[in-house]
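One protein chain omitted, others in place.
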Amino acid sequence: MDKNELTRLKKEAAEKAKAAAIKRRQEKERQASESGQDLELAKKKAAAAAKAKAAAAARAKAKAASTEKKEEESSVEPSPNEPLLQRYIQIIERQVGTDSYEEYYINRLSKDVPTILAKPHTYMDIAQVLKQQLHFDFLAELHGTDFETHIEVYVYLCSLQNGQSVVLKVKLDRDNPMIPSLVPLWKGADWPECEAYDLIGIKFSGHPNLKRILLGEDWIGYPLRKDYKPHDEGV
Amino acid sequence: MFGLAKGLAYTLKNLSRKKVTYSYPDEPLPLPDRFRGIQKFYPDKCIVCNMCVNICPTDCIQLTGVKNPDPTKKGKVISTYDINFEICILCDLCTEVCPTEAIVMTNKFELAEYSRDELFKDLQWLDENDQHVRKENKV
């Protein structure tokens, strides 16, 4: 019953779309034939259409914004990954301490990935727990971001055996961003840490070979910092 | 040795196959209508809305417009239109946003020049570039 209804609706929509397309084409052809005589008119029309489109877009945006708000209000139901996050936090609290993290949440924008914001001095301990106790054996991504008030390191970890993911973040002081290197835990962190050092200027202590991997040692400044000014001698 | 012989058999079999190479540049390369080559510009269609300038990811388009010389008509008309082909990446976004299809793609792709200055294409050049202009521009 439902299915029939759906197929009927689909068909109708398709027919409508087709009719609209034909109409559009006809109009285009008509316009093309007339374009010799009254290009001016066509131009005006296009300008008007553009204006109308812009207005429609603005309306749509406003609508989207309002529905989003509504959705936010209604989406109090917990994420399916909530129990996982609770488990991680429990284990971290037991192993590292109850005040070892700043906050933890489910990042709904990023396919509900559990996110833990560590403190700089517990970052390494939490990473260790994640690897050894929770089997996050695969480092998928490591990079830094300059948020102007602070610099953030973003580490995306996967567990190949459990099929789970977790994000470990840490906020660093912008003037002297220093954090232990993850290379002893995941060898794959080697080059990404070099990249973060090269482009953002985060120093990873204990890294076996921290170098400016992309730009070269003689580059001045850290390009991905928001206040970066290109240094061009002689240009 | 058997594997080598098997491979050789495949090579021999391919000797009798039809040739797939093009004899470019003796014959022009057949290109589909949607191919993105250097643009054609229609000055009388342009409404100087600046959409192409704003969308261009490499900032290679520059244009200026003046008030319509005909006092009975509103709006602006184009006076200069330049594309810098040193940095244009032929991404097609300018033709996508153009409301009047004043700028469209052509099939011309042979852009090599002896000097950089020649890569600076102005309104006249873009207007005269009218070979193999793309027919279908919007879906």
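The letters A and B name the chains in turn, as written, and every chain counts its residues from 1.
Criterion: a contact is a pair of C-beta atoms (placed from the backbone, for glycine too) under 8 Å apart; a residue touches a chain by one contact, two chains touch by 3 or more.
As a working rule, contacts and distances are computed from a predicted model.
Engineer: The complex lacks one chain in this depiction; which UniProt name from "YafY family protein", "Septum site-determining protein MinD", "NADH-quinone oxidoreductase subunit D" or "Dipeptide transport system permease protein DppB" does that chain carry?
Structural biologist: Cross-referencing UniProt, the chain left out corresponds to "NADH-quinone oxidoreductase subunit D".
Engineer: Which of A:95, A:128 or A:145 sits in contact with the chain that's absent?
Structural biologist: Candidates A:95, A:128 or A:145; residue touching the omitted chain: A:145.
Engineer: If I consider the whole complex, including the chain that's not displayed, which of A:85, A:127 or A:167 touches that chain?
Structural biologist: A:167
Engineer: For chain A, which residues touch the unseen chain?
Structural biologist: 14, 17-18, 53-54, 57, 60-61, 64, 68, 107, 109-111, 113, 137-141, 143, 145-147, 154, 156, 160, 163, 167, 186-192, 195, 199, 213-216, 223-224, 228
Engineer: Applying the definition given at the start, please give the residues of chain B touching the unseen chain.
Structural biologist: Within chain B, the residues touching the omitted chain are 1-4, 6-7, 9-11, 13-14, 20, 31-32, 34-36, 55-57, 89-93, 96, 105, 139.
FYI, only the chains that are shown with their structure count from here on.
Engineer: Can you work out the whole-Å distance between the CA centroids of chain A and chain B?
Structural biologist: A distance of 33 Å separates the two centres.
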